[in-house]
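These notes concern the structure reproduced below.
Every protein chain except one is present and positioned as in the full complex.
Letters A, B and C mark the chains in the order given here, with residues in each chain numbered from 1 onward.
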Amino acid sequence: MSDDGINPTVDRRRFLTVLGVAGAGASALSGCSTQAEKLIPYLVQSEDQVPGVATYYASTCTECSAGCGLHVKTREGRAIKLEGNPEHPVNRGKLCARGQASLQGLYNPGRVKAPMVRDGGSWKEVKWDDAIARLVAAIQKGGAPLAVLSGATRGTFSGLLADFTATAGGSVTRWEPLDHVPMREANKLSFGRDELPAYDFASAKYILSFGADFLDTWHSPTENQIGYAQSHGFHGDAARHVHVAARRDLTGLNADEWLAAAPGTEAAIALAMANVVASRRGGAGSYAGLLSQWTPEAASKASGVPAEAIRRVALEFAAQAPTLAVAGGIGSQHRGAVELCQAVNVLNAVAGNIGQTVRFGADLSTGDGLAGVQKLLGAMSAGQVGILLVHEANPVYALPASMKFADALKKVPFKVSTATYMDETAAQCDLLLPNLHSLERWDDANPRAGVWGLMQPVMEPVFPVRHTGDVLLDATRKLGGAYSKFSAPDYKTHLRTAWNARTASDAEWRAALARGGLYEAAPEAPVLTASDASFSAATPAFDGDGEFVFVAYPHAFLHDGRGANRPWLLENPDPVTKATWSPWIELSAATAKRLDIRRGEVVRIVSPHGEISGPAFPYAGLHDGVIAAPLGSGHTEYGQFAKDRGFNPLDLLGAPAAGSTFLPYASTRVRLEKTYSYQEVATTEGTPRQLGRGIAEAIPLVYARKGMTVRQALHAEGHDEHEVNTELEVKAILGWRERQVEGRKLGNYAEVHPSWGMTVDLSKCTGCSACVTACYAENNIPTVGEDQVLRGREMSWMRIERYWEGGEGEEPLEARFVPMLCQQCEDAPCEPVCPVFAAYHTVDGLNGQVYNRCVGTRYCSNNCSYKVRYFNWYKYNLKAWPEPLDLQLNPDVTVRARGVMEKCTFCVQRIRGAQHNARLEGRELRDGEFTTACAQACPSDAIIFGNRRDPESKVAQSSEDPRAYRVLEELNTRPAITYLAKVLNQVEA
Amino acid sequence: MRKLAFVAGGGLIVLAAALMAWGGTSRAQQASGPAEPDSIAATRLAASDTANLLGPRQPIFFRHDLHAGQYKLQCQYCHYSVNVSNEPGIPSMQTCMGCHLVVGGTDKGNAAEIGKLRDAWNKQQPVEWVRVHFLAQHVHFPHSLHIKALGPNACATCHGDVARMPQIHKVNNINNMGFCISCHIERKVTRDCSACHY
Amino acid sequence: MATVAYGPNLTRTHAEITSDVVATLSAPSKGYLAALFGAVGLFLIGLITFIILLKDGLGHAGYNPPIMWSVYITNFVFWVGIGHAGTLISAILYLFRSPWRTAVYRATEAMTVFAVMTAGLFPIIHIGRQWVFYWLLPYPNARYIWPNFKSPLMWDVFAVGTYLTVSTCFLVFGLIPDVAAVRDRATGWRRALYAQVAMGWTGSDNQWRHFSRAYLYLAALLTPLVLSVHSVVSWDFAMSLVPAWHGTIFAPYFVGGAIYSGLGMVMTLLIPLRKVLKVEHLINDYHFDNLAKLTLLTGCIMFYSYSMEYFVAWYSGNTFEQTTFFRRAFGPYWWAGWTMIICNALMSQLLWFKKIRTNLTSLFVISIFINIGMWFERFVIIVSSLSNEFIPWAWDGLNPTWADWGILLGSFGWFFMYFLLFARTFPIVAIQEIKEMIPMPRLRSGGGHH
Partner (left out) sequence: MGLPLPRRREVPGVLASFEHIDAACDAIRALRKEGRRNLTVYTSHPSHEVEAAVGHTWSPIRLFTLIGGLTGCTAGFAMTLWMSRDWPLVVGGKSVNTVVPYVAIAFELTVLIAGLLTFFGMALLTFPRAVRKVGFDPRFTDDRIGIFVPAQAGETDRLGAFFRDAGAVEVRNA
């Protein structure tokens, strides 16, 4: 049978035909292949490539403006995994799901594969020279000047682009859809600093977030999460976190308390709190006047949040130092967003956090905001733009249709796009000069003061496309004249010259490349005092007169929509709703009850500016007056995965008023209409309640401080623990075990081996799902598509279970995140039932799964108490990776054929790899020398992996923690994974 | 009639025993080492009289019996990554040219073959060797560890006496798990499935 | 006394009995042909479905993890169960010298063999890589690896395999003298055919001597086998950790159920068959009355087992068990749960009334209900238990598809195809055993022997 264990098309050692086609030359080819049954030797052996051995290159992530550092794992000349760069000050060796999925951007089938010109209705491929000639011709033609709309990445290239454009008599608009303009505006008003500060979550003892989803989509998520885990995660004590917003996003679910404020009233609450803090600590200073208007009662009246809650939180906040309050998330970006940020600045100021946890001077990279785009739009529709060059931006999709960008675009005679993917904007251009993916090109990024990240080509381009830098330089040579000042022969040289200032000698340059850039110490943060500029914290206006306020928020993975062409991100369940692939429309549980709307019932949302319809998703973490939906879907282009999937919430938004500096994502009132049709939401959620089965245990902070175990804490609270074995049972079981253990000492089992284990700290886990994507990337896990997810057939070896606690009546809703992966039980129920030993216990304590031996009886899965085994119902291996996505596959892991069971084995390929190296070097394995993909990715360091037999190992020690417990312990499967109970930071009565 | 009954019964017992013995015997057969490689002295041998050689015809008639046999080149000289990696590594064209820029071949036959190589190099066209040995993708065979364990000349254990092969052909059925296992049993090394299958 | 032993209103001579039975093998009626074609049609549906599964993978069937076993395994257990009544009647009742079995045992035994043949297909249909099913057999192979005899599935392989082989022997065995009788009445190619099957049976004293002993021993071997096979099948479930599977009651519970379902099927088959083959006088009320009594007994066993399951779940205080059983009655599968209880535990109680026992129509209806009920019993045990195990997050429901039903229909087609062919080709009523019941004429009147 062709797919019997071996996979015909997606072979792990496949000869990289695409590279071959790309004329990349054989120098990038591996020294081995099976499918082509040809051995293609290198022409010239590159020193840093040894077949079968991974090579790592340092680079920089360009998925969002945070600019995290990367380590790119390459094998046989192709990038197969992205990991964080431990030396990088921003992400310190960690990487979020979106960053890791950058790989699927690199190998995306939706990429523009060659330069193209519009030829009537259709596209025509042209040679690069021809393409560039056309650009040059257009520029030489004169007429209306060149205008450039580019992404907000800051670095050498943006310099070159600006320079070039200026020479052509045009100007560049740098624009990031989900930028943080309101924060900058507020900072300008409060402190006279037009910049984004860095926030020190790690040392904050009390965290207040006003609609800022800082763990997921706001500011610099990975960096924030690393800090948050250190302060909010249990470390003998734990910082308390309160979320004030209309919607509980992932950050809100991690908060210890949620104050459901009506949209637009967060500012009032912030000021009221500032008021209380000031009166407690003194030092209202210049804001006395402003604060006096905002008592908790007043704020409560505006927001519907009980006054005593506001006061209590404020007092707790005041009692700690340093603390931190953040605001400015897209979810709370209403017309009062600037005032909100100002109010929070005041709160931080009176709490004395400015310069402590709020560190100005970091100067995070930002763009020109909406103002710039408005200006450009004006020029375009006024016919003052002769040539528009769009670079790393997709305005046609990311701006509300009501802004009529597409129409303005039509007025531009010559439109050029450097889009890597065929997106909505590129589709309307006349000339496509596809840019290289950031992993294929030389470049740098300056995400914040003192941090210069470098990018280098880690492999030959997947498609014969060119660096826009090189394209511009070519153009200058053709243009000559004023352009001859651009002397560099190619962009690499240009970059190198630009870096002379930082790295004079080649040695320094190589060192910088190896480290992934240059990282100077963050500048000293000035202590500033906010001006007493008074402002109105009154609730802003919303268009229309609908019953609900509509809140559009960034999708956790699709972000502003740029992730929508990557299966990993589409199939990775949204951390809050656990929905995959298609978008949904959230309404509060109470509203749903009132209107008798169930999950999946298609509703139509109508605003004065437009309407959307999609499946309803009742969510208890939503303010009753709000309807919310994620951004990022509803593409009309952008490749096979994104195209025509779901709706685009921007359709509901109106064109922002002229001169408004940001796009208010929560600015309309909407009406809800039933359609009486049904569309199931593809969630991975079964039953979201634990039913007292102790899967996600938790312990109140007070008891955790005392070093109590979960059970002791339950007793202390007067609960009785859930079922465990009686004395007698335990004795019987132990007696049985002794005999079995003796009987096991046969063959390889007689020798001494490590025993691999893991601990997962639930007080650190935020449910961000970076580990899930890491697992997909490392283990060649197929994405199965929406229809299969609807049948519960998703293959994610590692899943984040999200259980609800409370939520009924007055009881506040609490979310518990449990990463659930194979527990590698010592007495595993799955093993003995396999008739062919495909599931068996390896000598080093793993539940081995021999894919090529499996016949697919699926008995193991029936008998698995944790339901962490996954079956190949179809030939997913042939469907999941349309070319060239299959080039990402990890050569060290078998691609499973249909009809076999697969599961997590603690990244056994990494274990074996490390053991091989150790044996080659004739030494023992060191603890922490390697780790699993999930542990490696986790920004919170919630996962620790190692050898349990070694008492010195971190895993052995951390499993001694009093909070330690094992899931379903009473089944006596003896899991190798120890969970550390979540710590509840409740209101201390 | 008793006699007859006993005969019949006894026969069945023997049968049952035979069944269980079979496993052992078949293993013995598997274990009996590689077949004697056909031994052709590494002397003049034009590409023309190679029709009867075993194994696939390669684009260039590269002779292991000359390089590894007569000139005693170490395997690792060309298969450079064999003792550091899972993959043995195929020599880059540069490696070949390293010698063959000067070495032009002792006789016409060789010269012709070396000529092909030089053409390819000038065209910067990699030679597409026909693959002889390969494992299914669900088997992981770390060459480096086996070299470390069995010494630098252990190649022959699986690949046969390459030094005496004008043309490479499969001597052992390396795709047969039994071939690996019999050796692992003999040498009392691990038989843990996840050592190779993951 | 013989007549009493055999049952009321049968006063036929040996010659008449022979001719009666041989008559069943004469040219088939339209009804029979229609039935046969129907069966073949169903079988083809199943075959096509299987080919599609083989091509694309099991995804077509309605599996929603965590429900990894569903309709196919349900069918497997269902058909294995059917088999058991046959052996019970032919072997166990033979040891008990129960007189009424003689008329029906040939039919039930045939049913056994074909039911097990059908069941045997399902383990192969349901596995993910059907083309390597033989890896479950302990044959010496190049990998030097053997199957895992600790796995209940391996026990299954041996149990079902043995059951099929031995019960086939038993069927063929009892058939030989009757085939010889048919041979001596037949002509032409049919005679030649039967002569081959009869293996030269003449009915000599020596043959009968060995025959009757061998038959006895085989019956003795089959008796524990019947009990073991369904116990082993039940261990497929009981040996696991799944709530509501992991119970010591399972073996007897399953064996009882198996015989119950088998008896249901026997009645479903015989009531029409005796008409089609015109042997009403040979298979009559007397037999069905006894069948019904046996059904009633096993029905009560079912009743008891069901109540025990719930009682144990409640009494154990085990939250997992309790949840499962609560959901079995009131969860998403309540309809299946109640179907099984009504059809099995309750319907069979009607058989307390002699009127119902002796009225073939009512019996037939009840037997249909039993078949449905027992299919659902297995469905409930498998699907509803798997749908809610330990980790609530993983709970999901099943939605069966055309692929499930296609295979189910196919299995019925496959079974009836063989059964109908058998009924036309071989004496479906045991000639020689009936004759044994009817004394031969004597010269000296009176001097009754025995």
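Simple rule for what comes next: a residue touches a chain if its C-beta (ideal position, glycine included) is under 8 Å from a C-beta of that chain, and two chains touch if they have at least 3 such contacts.
Being a predicted model, the structure only gives us computed values, none of them experimental.
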| item | value |
| --- | --- |
| Selected residue (touches chain absent from view) among C:P28, C:G120, C:P138 or C:P272 | C:P138 |
| Among C:N148, C:N371, C:S387 or C:S411, residue touching the chain not depicted | C:N148 |
| Option touching the unshown chain, where A:D651, A:E786, A:E826 or A:E969 are the choices | A:E826 |
| Contact footprint on chain A, counting only the chain that is left out | 737, 739-744, 746-749, 826-829, 831-832, 834, 837, 839-841, 974 |
| Chain C residues that touch the omitted chain in the full complex | 13-15, 18, 138, 144-150, 154-155, 158-159, 161-162, 165-166, 169-170, 172-173, 177, 180-181, 183-185, 195, 198-214, 217-218, 221-222, 224-225, 228, 232, 235, 431-433, 435-436, 439-444, 447, 449-450 |
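The criterion applied here is as follows: only the chains that are shown with their structure count from here on.
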| item | value |
| --- | --- |
| Length of the line joining the C-alpha centres of chain A and chain C, rounded to whole Å | 58 |
| For chain A paired with chain B, centre-to-centre distance based on mean C-alpha positions, whole Å | 48 |
| Per-residue multi-chain contacts in chain B, two or more chains | none |
| Sequence positions of chain C contacting 2 or more other chains | none |
| Chain B residues within the chain A interface of the complex | 80-81, 84-95, 121, 124, 126-131, 134-140, 142-145, 148, 190-195, 197-198 |
| Complex contacts: residues of chain C adjacent to chain A | 56-59, 63-66, 68-69, 123, 126-133, 135-136, 145, 147-148, 150-154, 157, 236, 239-242, 317-320, 323, 386, 388-396, 399 |
| Residues on chain A engaged by chain C in the complex (per definition of touch) | 1, 4, 685-693, 695, 722-723, 788, 791-793, 799, 801, 803, 820, 829, 832-837, 840, 853-859, 861-863, 865-867, 870-875, 898-901, 968, 971 |
